[in-house]
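All protein chains but one are shown at their positions in the complex.
The letters A and B name the chains in turn, as written, and every chain counts its residues from 1.
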Amino acid sequence: MSYEAVIGIETHVELNTASKMFCACPVDFGAEPNTRICPVCLGLPGAMPVLNRRAVESAIALGLTLNCRIDENSLFHRKNYFYPDLPKNYQVSQYDRPLATDGYLETETDEGPIRVGITRVHMEEDTGKSLHASEEGRIHAASHTLLDFNRSGVPLLEVVSEPDLRSPEQAHAYATELRGILLALGISDAKLEEGSIRFDANVSIRQVESDQLGTKVEVKNMNSLRSLQRALAFEIERQTDLAEKGGGEVQETRHWNETEARTSSMRSKEEAFDYRYFPEPDLLPVEVPPAWVEEVASRLPELPSARRARYQELGLDRRAARLLLEGDGLANVFETGIAAGGGAKPIANWLIGEVTAYLRRQAKTLAETPLRGEHLAELDRMVAAGRLSATTAKEVLAGVLAGEGSPSELAETRMMVGDTSALEPVVREVLSANPEAVVKLAAGDPKLLGFLVGQVMKATGGKADPKTVSELIHAMTKETDVK
Amino acid sequence: MAVEIDIPRVARLARLALSESQLEIYRHQLGVILDHAARMQALATEGIAPTGHPLTIATPYRLDQVGEVLDRDEVLSQAPETEGPFFRVPQIVGEE
Partner (left out) sequence: MSSLADLSIAAAAAGMREGTFRAVELLEAVLLRATFTEAQLHAYLNLDREGARAAAEAVDQSRAAGKETGPLAGIPIALKDNMVTRGLETTCSSKILAGYIPPYDATVVERLRQAGAVIVGKTNLDEFAMGSSTENSAYGPSRNPWDPERVPGGSSGGSAATVAAGSALGALGSDTGGSIRQPAALCGVVGMKPTYGRVSRYGLIAFASSLDQIGPITRTVEDAATLLSVIAGPDPHDSTSYPHPPPDFRSRLGRGVEGVRIGVVREFMGEGIDPQVLAASQETLDRLSQQGAILSEVSLPTCEHALSAYYLIAPAECSANLARFDGVRYGLRIAGSNTEEMMANSRAQGFGPEVTRRILLGTYALSAGYYEAFYIKAQQVRTLLIEEFRRAYAEVDVLVSPTSPTTAFPIGAKAADPLAMYLSDVCTIPSNLAGDPAISVPVGLDREGLPIGLQLMAPPLQEELLFQVASAVEAVASFQARPGLAVSEAAE
């Protein structure tokens, strides 16, 4: 019995608007608790919502980018349930008339391109934050809970994918691409660690060749792209095991535990939530005229997929293009580097290779280093001119990253590689100091080349580019021959 | 009575801790009110769009600008229980 995984992803995105979805409170992470609240987002008696235009515009932009149909008159609904971090005990959300529907997202995986259907993009408000007073801050065995409503009312976009993903790797690629799109659009910080983007997955398995859907399990609490992939891998294996042993899957929500590397069942509800959706009577239909949609469409920035294509045209391979865009800020440095005249491949390789490794080792972001695209262009120029070798270029790069100086400053102290005019006198001196070696080399003994090169290296304190030196030796011994 | 009302479930959905005898009274009263609605329900309404709202205009937009927030002390002074800058509630049973 061969099983395949069927995965759908629900993404919640906190927008980076200045103010909240339905009130003018600032959207401001890290503020002192309960200092970013007003009657509306605190759910005080008599308060009423007023819709943030920029949030709608962000939703339109995302909907367009995901190739969705934009509804000219979408509706807000009340989603009714009681929870202490939900001040009105209903969430203002969109139900059967969301802003955007029926789109798709395309991305690259190691096995090739995939296209994932997008069911909908809708707007809603975020809840407050609960801090559970217990070990690990989990809800179980908490003696009490503290509430901070700063986050209540922050604008959220919810993106629901079709269950078109078939593997954890595809899910990872989808999530990465979606995140890249959000960053390109500039509508969200999309930081998993901060909670400005959150992924929940629906996972089921079915026999290959079946087109029925199995019982789906919702998986929550994946706080990084890596844990998204690991959680899905675990869950697929768990469900497959269960199916192979003849067990039935129950529709439930499971919580991913990163330290234990497993999902566990959350306390199952006695009944499915009855949200009693009805149209929000404190708001009217959300009118989005075609002219507005066109205007947003005309201002859309270059998306990750277009950027990747452009990079490939510059000579990068698919993998390099993808890695550049996945890195935080790498692509922008790449672009300024080539704009400053540097070569695409070398700059890309440095960014994907040395720079990425350095950042990981130092636990830094690119923005925290002084590296600029112009530096890489300069570095590339020096290598192309023969002043630096591949190895010494890396050393210089490391120095730039560590803030030790600019490439030319650092190159100074490193060497005068390949500067033939500077090397010629040294080579001549070595050759005239070792006449027997020159004769033996001319007679065809290759070992002497290494010896002579070594002598030049000694004389230059190791800074000469061995390749240039060999060439000079060859050229000069030929000269001698001719003489 | 035309409808069987699962009143304990309704009370649970609405977070109302009512006694059994109270629930029974409400169940009966709701039944009477809904029976009275039977005539309304018999009206022919196929193809009639429901009116949620007397106004037929679109929702107004607010510019994305920051405004005044409430003073935390004033707000917390109305709270039944607080702990430092937070509102405090007893433990929550059920999922996050």
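Just so it is clear, a contact is a pair of C-beta atoms (placed from the backbone, for glycine too) under 8 Å apart; a residue touches a chain by one contact, two chains touch by 3 or more.
The model shown is predicted, which means the values in this text are computed figures rather than measured ones.
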item: Of A:18, A:31 or A:50, the residue in touch with the unshown chain; value: A:50
item: Residues from subunit B at the interface with the omitted partner, ascending; value: 5, 7, 10-18, 26, 29-30, 32-34, 36-37, 39-41, 43, 45, 48-55, 57, 59-60, 62, 70-71, 74-75, 77-81, 87, 89-94
item: Positions on subunit A where the hidden chain makes contact; value: 39, 42-51, 78, 80, 82, 84, 87-90, 145, 147, 149, 274, 276, 278, 281-284
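Definition applied: only the chains that are shown with their structure count from here on.
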item: Intercentroid distance (Cα basis), subunit B paired with subunit A, Å; value: 41
item: Residue numbers on subunit A that touch subunit B, as the complex places them; value: 17-19, 23-26, 32-39, 42, 50-56, 73, 76, 82-84, 89, 130-132, 139, 142-149, 253, 266-267, 269, 271, 274, 276, 278-279, 281, 283-287
item: Contacting residues of subunit B [partner subunit A, same complex]; value: 9, 13, 15, 52-53, 55, 57-70, 72, 75-76, 83-96
